[in-house]
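First the structure, then my questions, so here it is.
With one protein chain removed, the remaining protein chains of the complex are shown where they sit.
Entry: chain A
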């Protein structure tokens, strides 16, 4: 088995496990670039998504000005292609994390690239909460925070898990592009080592590993969305 693998995937093996260009290093970098942007971009997206729904005309805090601001910011960042965003916000990145290259330098653009997408997804998820349920909660004297946490977020829980899954998967896609700023990861492995050095076996294995990550996220998301859903099917 090992012999067979060595025969067909010689470059994969010569890459080694650790060190610069090693497989474990690449996998580690990919997880690093998924984890932190998911936290920062996720929270930012959640904030903007909630803001968009609450300040909308049929929300519980209708406010045209705030809605306009949230909407414009989200639309602006969504409109910029990620690869350009990387370069565009480089000074900001430098200011925030002290570098604009490497995995650390990729965190800021990844978070900023992710949040508008997630904000729109959260907006759609929260909009799925029936207005009648909100009205009923108001009729029993629910406070603003009751409405946000017990009604909007809790009622849309399963829907939020679903859109988080979709967002995480698109984040995996973004990490592949972060290779452009020398951030490493499996995407970089496939392009720089595999494609760049005509080592197709490396591209193949890197792609396979990315697919495994995507599949695990998808299955986990589907599972959680299902157990947290108590609505009629």
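Definition applied: contacts are C-beta pairs under 8 Å (C-beta built on N, C-alpha and C of every residue); 3 or more make two chains touch, one makes a residue touch a chain; residues count from 1.
As a working rule, contacts and distances are computed from a predicted model.
A chain of the complex is left out here; the name its UniProt entry carries, from "ABC transporter, ATP-binding protein", "Ras-related protein Rab-5B", "Ubiquinol-cytochrome c reductase iron-sulfur subunit" or "3-isopropylmalate dehydratase small subunit", is "ABC transporter, ATP-binding protein". Looking at A:154, A:197 or A:226, the residue that reaches the missing chain in the full complex is A:154. Note on the undisplayed chain: of the listed residues A:18, A:75, A:143 or A:200, the one touching it is A:143. On the side of chain A, the interface with the absent chain consists of residues 130, 132-133, 135-143, 146, 150-151, 154-155, 157-158, 228, 230-233, using the contact rule stated above.
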